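Every protein chain but one is kept in place in this view of the complex.
We call the chains A and B, going by the order they appear; numbering starts again at 1 in every chain.
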Amino acid sequence: MENSMMKQVAKKKILGNTVKYLLLAILAFIVIFPFALGIWTSFLPSMDIAKGTLWGGGQLTLHNYVTAFTQTKILRYLLNSLVIATLVTAAHLFFCSLGAYAFVFLDFKYRDFLFYVVLGTMMLPFEAEVIPNFATVKMLGLLNHYSVMVIPFLTSAFGIFMLRQTFKQIPRDLKEASDVDGLSHWQFYWKVVMPYSKISLCTLAAYSFLGAWNQYLWPMLTTFSDHLRPVQDGLRQLQSEETFNDWGMVQASAAIVVVPTLIVLYIGQHYFKSGLNEGSVK
Amino acid sequence: MGIELKGITKTYDHSEKPVLSEVNAEVQDGELFVIVGPSGCGKSTLLRMVAGIIPISDGILKINGQVMNNVPPKDRNLSMVFQSYALYPFLSVADNVAFGLKARKMAAAEITQRVDDALKMVNLTKYRDRKPRELSGGQRQRVALARAIASDSKICLMDEPLSNLDAQLRVRMRSEIRELQRKLGLTLIYVTHDQTEAMTMADHVMVLHDQHVQQIDSPLGIYNHPANHFVAQFFGTPQINLLTATTSGNGTATQLIIDEYLQVSLDNPIAAGTYTVGIRPNQLGMKQVAANSGNATVINVEALGDQTIIEAVMDNDVEVRIVKDGQVHVELDQRVAVTALGPAFVFDDHEALIAEQGGVENDRIVAVN
Partner (left out) sequence: MIESLPSTKQQPKGPEANNEVTAKVKSFELKKNDKYYAWLFLGPSILLLTVFVFFPMLRTLYLSLFLTDTFGNPTVFIGLKNYTTLLKSASYIASLKATGTYVISVSVFTIIFGLLLAALANQKLRGISFFRNIFTATMGVSVSVSAVFWLFMFNPSLGILNKVVVAFGFHPINWLTTPGWAMTAVIATTVWMHLGFTFLLFFGALQAVPKSLYDAASVSGATSRYQFWHITLPMISPTMFFVAVITLISGFKSFGLIDLMTGGGPTNATNLLVYRVYKDAFMNGNYAQASTEAIILTIIIAIITFVQFKLLAKRVNY
C-alpha cells in the first residue's frame, strides 16, 4: 500500500521532470537558435548559402573567416573598439570614483545639491542631446578622431551613483583610523577606498566596457573613415555593403565581433549580478 | 603631564544643544582611564575629540602639557583601537599592522621589526599572512591591538574594543589588555558602556551621562560613594534599590523611615524632609513571615547556585531586589519582611548624594556578569 503510493509519487515526479526538461529544451532552442544559425552559416561556403542550402550541402569551411580577416577591416574595427572601450572604462573608474569619494568622504557646501544634479543627469538620455553635442565636437575639431568617441564619455552619472552607494558601505572607522595614521584624502582614496571597493569597481568596469563597446549612434555621426570605425558601426558598414552577395562573410564578422564580448561577460558575469543586486534592486 | 581636558564642549552646527558639555578631567601617565556611560552619552565623541578626528567646539585639550586643539590627529602621537577594529579587509594581518607605520614613512627594517614584535606579543605570528576575514573575532581584535602596540605612541585610545566578542572571550581580553597596558606603560583611555569592564580594568573611571560628567573616581570609590542616582544605578548588578524615605520627627534626624520594617539609621543627623535612599541588593535583609504580616511579597526568584536573587514588591508598589548568599528557598507569593542591614546612600531631590551610612567599604563588589 505504502509502497504503491511512493511509486505513484515517484512516477508523478518523473513526469513533471520530463515536462520541465521539454520546456527547457524548447526555450534553450529558441534562445540559442539565431545565435547558432549565425555561427553555423559562417562556416558554410558562400555558394551553399546563396542557394539556400543550409545543411547537407558541401562541407564546412573557414573561408568566410579568411575573407573577413583579409578583405574587410574587421580587425581594425575590433582594435578601434578595444582602444575606445578600454579608455572609456579606465576614465570611468577614475573620474567616477573620485566624484563618488567627494560625495561620501568630503564635507563641502552644496554637496547634496550637486549630488542631486548628478543624479538628475541620469534622467537625460544622451540620444536626445546629439544635436548640440555634434555641434560642440565639430567646433572643437574633434570630428573623425578617436577622441570624439572618448571625451564625451569620460565620466558617468550612473558610475558616480553606483560607487557612492558602495563607498557609503565603507565603515566610518576606517576613515578615522586613517586619520589617526595621518593619511591625506588622496592617500585614503588610493590605499583604502579603491582596494576596498574592488568588486564594485569591476562591476562598473564591466558595464562601462560593454556600454562603450556597444556605442552605435554617436560613432556613426562623428566618424567617417574606416580606420577609426568601431565594430558596431563596422558591422553596419559590412552588412549594408555585402548583404546580397556574401552572407557567410557577414556572419563570420559577426562571430568575430561576438567573441570578445562573450569573454568579457564570462569573466564579468559575477560582477554584473552583484552590481545589479547592490546598486539597483534590493 | 598626561592628558588634560578643560571645559571640553562639543556642539554641532545644526543644533544649539551641546552633545558634550564642560568636561574636565586629568588622565595621568601610564594609567588606564575608563570612560563609561550608556549609549548616546557622548563618550565616543569625547574620545574622538582627544584623537583629533572630531574638532573640539570649546575648551582646551592638553597632551603632555601642550595644547592640542589645533593639532591634526597624526601629530598627536597616539594610537586608536576601534569597536569594529577598522581592519583593512584587503590587507594581510602583517600589512594591517604595518599600514600606519608605512603611512608615517618609517624605515622598512624598523617596520618589519615592530610588526614582528607586535604580532608576537598578541600571539598572532602564525597568522601574519592571513586576511582578516579568515580570522575569528578574537583574533581580529588582537590584530587591532597589535596595530596599537606597533605604533610607538605611548597614548592609546580604545573605543569599545570588546563589545563584538562573546562573553567568555571578553573576560579573557579584559585581563590581556590590562596586562599589555602595564607592560608597555601605555596611557590608555578606554571607552565602554559596560560597567563591569570599567570596574575590573580601570585605574580611574569617568561616568558620562546626559552630556555631563557625573563622577570621576577609582572604581571602588565610585561603587562606594556614588555621586548621584545615575551612578548608583549604573554600577552594581543587580541594580541598587532606590526607595523613598522620610525623616522621623520634625527636626533634624538620624532615622530615615521607608516603612514600618525598613528603616535606615545614619551616623550624622540630616535636615527633616523626604529623601531617596539607595540600598544595594545585598544590603537588604529578608525574613519569611506569616501571610498577614511583613512589608513585601515575593514575585520572582532566581537561583544562581552560589547566590539567590529575590524580587519582591513592597506594599507601596515599589519593586526591590534582594541578593542572598547561597541557596535560599522561598516560594512565590511568600510574604516577607524586608529590612536594611546597614549601609545605605541618601540622595536629595536633585538626585545628588548627601549622606551615606558606613559599612559599604566592607561590602564586596557585586559586579560580575
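We adopt the following convention: contacts are C-beta pairs under 8 Å (C-beta built on N, C-alpha and C of every residue); 3 or more make two chains touch, one makes a residue touch a chain.
Since this is a predicted model, take the numbers as computed values, not measurements.
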Absent-chain contact - pick from B:63, B:198 or B:213: B:213
Touch with the omitted chain, as defined above, among B:35, B:56 or B:256: B:56
Positions on subunit A contacted by the hidden chain, ascending: 17, 20-21, 23-24, 27-28, 31-32, 34-35, 37-38, 41, 49-50, 52, 54, 95-96, 98-99, 101-103, 106-109, 111, 114, 117-119, 121-136, 152, 154-155, 157, 160-161, 164-165, 168, 185-186, 189, 213-214, 216-217, 220-221, 231-233, 235-236, 239, 243, 247, 250-251, 253-254, 257-258, 261-262, 264-265, 269, 272-273, 276-277, 280-282
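As a working rule, only the chains that are shown with their structure count from here on.
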Rounded Å distance, subunit A centre to subunit B centre (Cα mean): 56
In the complex, subunit B residues that touch subunit A: 48, 51-53, 72-75, 78-80, 82-86, 88-91, 99-100, 103-104
In the complex, subunit A residues that touch subunit B: 171, 173-174, 176-183, 187, 192, 195-196, 198
